[in-house]
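A single protein chain has been omitted; all remaining protein chains appear in their positions.
On to chain A.
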């Protein structure tokens, strides 16, 4: 049985020292966001029994399993959606891999993601009026960014002027928030519309349903 002997958290750096019965198995891993997720998998694959994660997360095997699957899905699709996934999409994709009599609910997913926070996985669940999405973007998102994501989910694409009017923000504030989302790869710019518009793969139906 493995045991966590130290978990240090200095802002975005996480130090896990894992001890298992064999001395050769003692290892220290410094995880730094955003590679925290990948390292997390390596350690899981290489040497860990799930008991360790249960102990650390304080959850049973079920949420551990769902949580890991959510992280895997975020990693596997982040190149195209920038780390934003609608909860519906997560549920659909995870259930597609599960047996009929073993389907999970969106509530299970939210719970699993919340539990993963202990690990500093950088994942958050954002609730909007009608639906929810999960983001696994390195660095904090401010309220403004979250608001933009919510608006984008309902509209599909945004323009600076339209968004400013819609939210009652100045164009400067709107632009700054959009530029940030562009920088972290959550949104794509379309220059062939007038004025330029910003599109979100995560909320683009064909992307969310693509294999």
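The rule is simple: a contact is a pair of C-beta atoms (placed from the backbone, for glycine too) under 8 Å apart; a residue touches a chain by one contact, two chains touch by 3 or more; residues count from 1.
Here is the rule we go by: contacts and distances are computed from a predicted model.
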item	value
The complex's invisible chain, by UniProt name, from "Translation initiation factor eIF2B subunit delta", "MMS19 nucleotide excision repair protein", "Vacuolar protein-sorting-associated protein 25" or "serine C-palmitoyltransferase"	"Vacuolar protein-sorting-associated protein 25"
Selected from A:80, A:155 or A:176 as touching the chain missing from the view	A:80
Selected residue (touches chain absent from view) among A:72, A:88 or A:190	A:190
Residue ranges of chain A at the interface with the undisplayed chain	79-80, 82, 157, 182-183, 185, 188-193, 197-199, 201, 204, 206-207, 209-210
